[in-house]
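My questions will all concern the structure given below.
With one protein chain withheld, the remaining protein chains of the complex are depicted in position.
Presenting chain A:
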Amino acid sequence: MAAEMEPPPLGNAGETDFRELEDGEDLFVSTVTTLEYPEPSSPEPASLPAEDISINSNGPKQKDVSFDDDPEDLFAEATEEVSLDSPEREPILSDGPSPAITPVTPTTMLTPRMDLGARCRIEEDNNGDTFDIHIAVSDPEKVGDGMNAYMGYKVTTKTSMTIFNKNETTVRRRFSDFLGLHSKLASKYLHIGYIVPPAPEKSIVGMTKVKVGKEDLSSAEFVEKRRSALERYLMRTVKHPVLLKDPDVIMFLESSELPRAVSTQALSGAGILRMVNKAADAVNKMTIKMNESDAWFEEKHQQFENLDLQLRKLHASVESLVCHRKELSVNTASFAKSAAMLGNSEDHTALSRALSQLAEVEEKIDRLHQDQAYADFYLFSELLGDYVRLITAVKSVFDQRMKTWSKWQDTQLLLQKKRESEAKLQFANKPDKLQQAKDEIKELEGKVEQGEKDFELISKTIRKEVSRFEKERVKDFKAVIIKYLESLVQTQQQLIKYWEAFLPEAKAIA
């Protein structure tokens, strides 16, 4: 059923959706062969706002389910490029839950669907790049001077997707623009259960160094770290099928001028409001006691807690490794110099030469250690850091669900109270007040219904999001681990080369 894509107005529909999803999970093990597009008869949902989207079921249940999972399956091959095969699904998704999106997009979706459908059929075995987008962040340049200076980054988007105006766009953005994008996306999607990738963290110390103009190694490293983090952030954001279609995202990637996101500054009015909200949220979390009817959520919540703990631990260990490897590199370099000096003062010629050779070998090894530390960091450590932050986002989505539930319950309680007071008023025989009470009750009944629907919706969305997240996580980790091991292999191969070159020199000492 295409139903799982749309916000189900009814409770039971939701349940069936869950079951479908679970089946889908099993199907997903092998590459998709039953990749078919549902007939393009569902543009209407896209143009309808919020809840009352008609459910259309195209094609057999299985195919649609596999559809849902296919986008992720295609991910298996892609590293940077995202291959999604069901673009026309997206408007259904995006427009449904977020009323903010104007209904304009659906029409543009109609045409691509046809083409992509064709392409998809042809390329299904290649997990084809029917839907690719590649974002690069590069060329950090300091703009301005003094404390008002900032780093500008070039954002290049290469894509064949038609939601974008051009195949290749280049814009310049600054860090606060990224933060602004994130805050907009968070305000739109977080409360309905979408896992919005967190933006890279602010760093006052790092930026101040750059602003002051310190042209040293640590500030260059800081800029590189930030650049890489921004690139990863954007790629993660566009990999999300819903977020990709968001006009804010598209505007961010395409428009040459962007209104300055002042509200991201820490000390602005909005910033302080954010802090207050965060505190309030923390308090609320403690007071809300939700009776969890769904064991799945309980289990997942626990799982994420455990994962969080372990990832943080691992991150700390990897950071320590990076630090020690850098130290090793420095110490090896200084030893190399010392060995060279020793070789110089040694008066036995062959030994002197051998010692100089040793010094050279150690110098090369020190550079090797440095490269390895670099790889440790950028491959392994940063990935872990990203995921620690992502899991925080996941946890906050779970919290949103709790909030939605709590709101629903509160409205229910309020309704009950109103009903009681209405009953009292009936006996008191005050017709105008009675009417008012009746109106209020009607309104509240509507709200309760809405609250329940919201809760169901967010639960369903979260389930989908979590499954998508898990798939992404598996893919990411697998890819990174393999890359990292390959870097280790390279290091060892180089080591062998260096020592093999040295050995005859050592043997030659007469």
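Just so we're on the same page, contacts are C-beta pairs under 8 Å (C-beta built on N, C-alpha and C of every residue); 3 or more make two chains touch, one makes a residue touch a chain; residues count from 1.
As a convention for this text, contacts and distances are computed from a predicted model.
S.K.: Can you work out the missing subunit's protein name as recorded in UniProt? Choose among "Sister chromatid cohesion protein DCC1", "Large ribosomal subunit protein uL3m", "Proteasome subunit beta" or "Sorting nexin".
M.R.: Spelling it out: the chain absent from the display is recorded in UniProt as "Sorting nexin".
S.K.: In the complete assembly, which of A:V155, A:L179, A:I192 or A:A354 touches the absent chain?
M.R.: Considering all chains, including the one not shown, the answer is A:A354.
S.K.: Of the listed residues A:A220, A:M275, A:M290 or A:M341, which contacts the missing chain in the full complex?
M.R.: Touches the omitted chain: A:M341.
S.K.: Consider the whole complex, including the chain that is not shown, and state which of A:S138, A:Q310 or A:T392 touches that chain.
M.R.: Here the residue in touch with the unshown chain is A:Q310.
S.K.: List the residues of chain A that touch the chain left out of this view.
M.R.: Counting only chain A, the missing chain is touched by 76, 303, 306-307, 310-311, 313-314, 317-318, 320-321, 324-325, 327-328, 331-332, 334-335, 338-339, 341-342, 344-348, 350-351, 354-355, 358, 470, 473-474, 477-478, 481-482, 485-486, 488-489, 492-493, 495-496, 499-500, 502-503, 506-507, 509.
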